[in-house]
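Chains shown are a subset, placed as in the full complex.
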Amino acid sequence: MTQVDTETELSTISDQGNASKFSFGVLQFPGSNSDQDCVNAIEVLGHEAHYVWHKEESLGHLDAVLVPGGFSYGDYLRAGAIARFSPVMRALADFAENGGLVLGVCNGFQILCEAGLLPGALILNRSLQFRSEFVHLSTVNSGTPFTKAIPADQLMRVPIAHGEGCYFADGSTLNEMESHGQILWKYATAQGDLEDHANPNGSVHGIAGVCNKAGNVAALMPHPERACQEAIGSADGQWIFRSLIEHLKDAK
Amino acid sequence: MMVPVRFEWQIMKVKIIITPKKAVLDPQGQAVLNALEHMGYDGVKDVHVGRFLELELSGDKASMESRIEEACHRFLSNPVIEDYRVEWEE
Amino acid sequence: MSDPKITPELIRQHNLTDEEYQLILKQLGREPNITELGIFSVMWSEHCSYKNTRSLLKGFPTRSSNVLVPAGEENAGVIDIGDGLAVAFKIESHNHPSAVEPFQGATTGVGGIIRDIFTMGARPICAVNSLRFGKLDSPEVRRLFRGVVAGIGHYGNCFGIPTVAGEVYFDESYEGNPLVNAFSLGVLRHEQIARGAAQGIGNPVFYVGPATGRDGLAGAAFASQDLTEESAEQQRGAVQVGDPFMEKLCMEACLELLATGAVAGIQDMGAAGLTCSTCETAARGGTGIEIELDKVPQRGPGMSPYEIMLSESQERMLIIVHKGREDDVKRIFDKWDLPWAEIGFVTDTGQMVVKHHGEVVADLPAAKLADEAPIYHREAIEPEYLKETRGLDLHSTQDTTDVEGDLHALMAWPTIASKNWVYRQYDYTVRNGTMVHPGSDAAVIRVKPDSLPVLSEDSPNRDVIPPEKYLAMSVDGNGAYVYLDPYEGGKIAVAEAARNLACSGAVPLGTTDNLNFGNPHNPELFWQLKEAVRGLADACTYFEAPVTGGNVSLYNQNPKGAIDPTPTVAMVGLIEDPSHITTQWFKNEGDVILLIGESLDSDDPYQGLGGSAYLKVRHGLKKGLPPRCDLTVEKNIHNALRGWIAQGAIQSAHDCSEGGLAVALGECCISGESARHTPHLIGAEIQLKRAEQDRLDALLFGETQGRIIISVPSVFVGKITGQAEVMDIPVEKIGTVGGKTLSIGVDKHQFDWDLSKLHDAWFNSIDQIMES
């Protein structure tokens, strides 16, 4: 496990000035509650973030979209089930269809699965309880826009906070996902081992985050946006956002 | 302002039962089973826990039937993890 | 529908005494009707009127140069934290509803306190909880505990507010009558303080939030009765269900609306719902209010005026709007898809007038209802039981012969054991503000610009970016101490909260307290209350932590008797600089461990063992006198500690509370945690001195007050001991950090604990009880 000083590298990013600022959209559904944390994370990294209200029918010009955590529509019926019918979700589907980068976190993961933009589904934690704690994430595929800046062997210590985060997909879907490199992150021990006791919710194969086949839509249950400053416990979540930023830069 | 209803629609009730697919983990069912065993209810062999919805509808039954089917498939259940069954009642 | 006749029976059912009814007749000059009787009954319940406690509460210090809105004036007090910013915070109980339905009782408790905070115009940024249950070996207690924790978690998690601290005690006295006290804190700019007054004659009155149902009918009156099995059964129809999703929307909409300047007054509908909110706003405004119940959104058909007025449906607000600004309400509440209705207007009559189908169903003097409830000065008699508990002779219990076993037993005792089973169900990271998570002496939250409520377009402060602020908070209250000596116990509750803040680097700003006591008609129980309040008041005065608000919950008893008298004290403090934030666990091998404070109080005949966890766990006794709390010494120590923290000399600071020195040392070694299944274990080598008359158990497990364990890089030791001597503060070097064990030497004895075993006993104890 390598320790890289994220704080110093962060300053190099912010030092680049306004010229290279990217614009992130953060969707806001009724009941979203980590929307502000997403904006905070993007601003910490020196880029711009804008809220996009769920009733909007277009996204405007954005470089990437974040679908935040929370309890959209109270998580009634199923987490994400109601939100995915919001007007903004049609615009999001078009954005994704055209190759736009979309990252979902927690409730955002649930919404993207419900919307069919990601495979699988999230069910009740095997403990049947809400779980709020820090976990370690191991990156399985580092060749994606969401993982490219994460150094090899870098574990990320990030918090989880969810009641329905047990990832499920059937066997054939999983095989297909594996062959396309769609599994991005798994829960790991502090030593980086993929052991069952590191898995906080019972997710199949310890999966914490996945992406679509095209590789431009991804989501994870843990909250990297709540781990972008040492002051609040960890800055490891930056690696994911820095990957996005790097990718946007490369694409320019 | 509410416009008074002109002619009598049928008032129907429909029950929708949504259960986890067999291949999907049912931690709730397992927990209930364990708890029942623990409490000495030893004849219980298996438990599944799902969701139950009761809808009150007004309208024409035939067209409602297909719409409810559609709602179940699109929205009320998640076909990746759940099966559903619809029971009509007058 | 004809109204029932007002009979003595009906009056009694409304918990009104004959004298109270006579007073109503006098105030009205006529007989009330049933709706009016219901309104009086809730407004004059203890919950709303504090009729039994108001005279005692006068003893609390409520002012300081920082207090912007003092206790009692509004829904919550407000305190200045500098740079134009302020905090609003309060604690409130939901004990009886939680006994009836633990999950919903707890959720609605959290929902209620959050509403109190955003009603002040503040954005709630964290929640804290203080809980008491019976002993966990009872399945019923486990059911209540499980339900309450899940409910608190659910509300905060869904609402999106971090639940950052709390405390849980288990004791048989709370069996059947759990205590569920919920605290919330919000932040705002001075200019954003909102008032709950119905101002401006002719201004329209809006109802916002979900429809009114028959929920929690007479809940406020219910909270003011003894809880018998029968009443619990009867009240079951009254369960309210919390909807945090709705409240989240309601808060966002209210804060947005407040920023438009359209609001003349705002008040939540808590206990006694529409009744309390209408007559209190009118009383505060010195105005009257008239509402038409037909316009109130209703969940079911056929609700009577009585039911509508007394319903406690949750997540509703009453908003008085400047005439002509109605469209702002409609626009914003429509944006959030929230129901709203214009239900009445402000009048100049001083009367609260309620109409139903155009007919007047209540016409009452608002100010009298709200402010002129009868006040009682109850009789107080020192309880008999104290003779027995004070009769404890320490010599009748043998000194320990199994120190290692003692510590294991104490660390695994649910009251002392880690509460991770609880707070792992609480989202404590949302909003990116939590700097010290649950698990240290006090939680620390940062207030950043985006923590604040939206600012109005035309505010002169629009371009001012306020600096970050750092707040610490802790909630404390040891019922056993209060039971054994209410005055001293009250003082200790405050001193411990202040000490926890000091350990985290904070200076106290203010206090909010919840008085959980038994039936005030019982002179012995009233004596407990009176003495405890005196202790709380003295200590709050001493620590310059004025009481900004709180809550009284009386009638906490089960068929076996009253609970241990339990004032819970939540204190909020300010940390000047983020580098001062300090946590309780040891950090570095080689650091020197110092004990601040006298290791044993030689004037205490019980050597700190009276009312201690050790006596309880190892000898089954709740006896003796609690340790004495010397406020002067205590405050001196806190000041000194903060000074050393500011000098950068301190790596960790942890106070000694339940379980004494040995438990505190154990916690310093094992309570650090970096992630799931990743504890941070670090050993310590300790050598203690003992005077001849000191008992070994007292030295290790006695709960002598005013003691703090700090770890310090060796270069600072001389400086600290030197300064301590000047300040007349006892500081003793007791060991060094490092190694794989906790080892404590006393004289020639040597005791060793394997850290992973100690951690397992402490960390997993509650989990094992709850999940097996």
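Brief remarks on what is shown
A, B and C label the chains in the order they appear, each numbered from 1.
Assume contacts are C-beta pairs under 8 Å (C-beta built on N, C-alpha and C of every residue); 3 or more make two chains touch, one makes a residue touch a chain.
Please read all numbers here as calculations on a predicted model, not as lab measurements.
Stoichiometry of the complete assembly recorded in this file, written with the chain labels shown: A x1, B x2, C x1.
Just so it is clear, only the chains that are shown with their structure count from here on.
Taken as a graph of touching chains, this assembly forms an open line, each chain in contact only with its neighbours along the path.
In this assembly, the C-alpha centroid of chain A lies 32 Å from the C-alpha centroid of chain B.
Note on chain placement: the centre of chain B and the centre of chain C lie 41 Å apart, centres being C-alpha means.
Listed in rising order, the residues of chain A touching chain B in the complex are 77-78, 81, 85, 113-114, 120-121, 123-128, 166, 168-170, 202. Chain B contributes residues 20, 23-25, 27-28, 31, 51, 75-76, 78, 80-81 to its touches with chain A in the complex.
Those residues of chain A lying in contact with chain C across their complex are 30-34, 36-37, 39-41, 69-71, 73-76, 129-136, 157, 159, 161, 163, 189-190, 197-198, 200, 223, 225-226, 228-229, 231-233.
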